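First up is the structure itself, then whatever we jot down about it.
A single protein chain has been removed from this complex, and every other one stays in its place.
This part shows chain A:
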Amino acid sequence: MTITLAIPSKGRLKDKSVEALAAVGIEITSAENSRSYRTTVSGFDGLDVLLLSASEIARQLREGAIDFGVTGEDLVRETIAEPEAVVDFVARLGFGHADVVVAVPESWVDVETMEDLGDVAGAFRPRHGRRLRIATKYWRLTQSFFTRRHGIQSYRIVESLGATEGAPAAGSADVIVDITSTGSTLTANQLKILSDGLILKSEACLVLSKSRDRAAEDEARAKRLAALFSAEHS
């Protein structure tokens, strides 16, 4: 039998993932056909490494379709309702850093904290005939931060699948929840992060799916792989 690990299929995340595997002695060679999702693995018996998109990896971890995945913590927490019950974060890998933040227009000089935003949201409907709109692709993280953490009920989420930072200028939303690594995209769009608006400090993680059925032999393999990474990244 074998266990399966999925890593991001392209770009910096892929390169960094391959490096992280190399650091624990696992070498990956992509199949000759560069469009294949399969790889050849050496250095760890009974391990298959697949190339998938980062968000697909989060979904497959949830479904228990793979044993391990390398993907962003933000995607795992957004995709899985109760992450602690479904997956283990085995190791934080030190790349793919991104903060999920709440940002508002810079011209909202009266809004500096979530408390301010709550006040604005509460008075929005009577003034403007609609709820405050938040553009994001992170509706689960947003809802839990606004409602559970800050008790803010009155807002609507506008699902945004790209260029979220442009939503306020486009008039499709009032504020945004998005990822940022340097903040420069936000600044360029005249948006500012609220002082207590950090929802999650995310980075790439090695994640174990707990919902996957594994034979005893594979369970032992999974433990061994997890131990390699825990030792390397502790």
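Operating definition for what follows: a contact is a pair of C-beta atoms (placed from the backbone, for glycine too) under 8 Å apart; a residue touches a chain by one contact, two chains touch by 3 or more; residues count from 1.
Everything that follows uses one rule, which is that contacts and distances are computed from a predicted model.
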From "Copper resistance protein B", "ATP phosphoribosyltransferase regulatory subunit", "ABC transporter permease" or "Glycolate oxidase subunit GlcE", the hidden chain's UniProt protein name: "ATP phosphoribosyltransferase regulatory subunit"
Chain not shown: contacting residue from A:Thr29, A:Gln153 or A:Ser230: A:Gln153
Listed residues A:Asp48, A:Asp88 or A:Asp116, member touching the removed chain: A:Asp116
Chain A, residues in touch with the chain not shown (by the definition above): 81, 105-110, 112-113, 115-116, 118-120, 122-123, 125, 127-128, 131, 139-140, 142-143, 146-147, 150-151, 153-157, 168-171, 174, 189-190, 192, 195
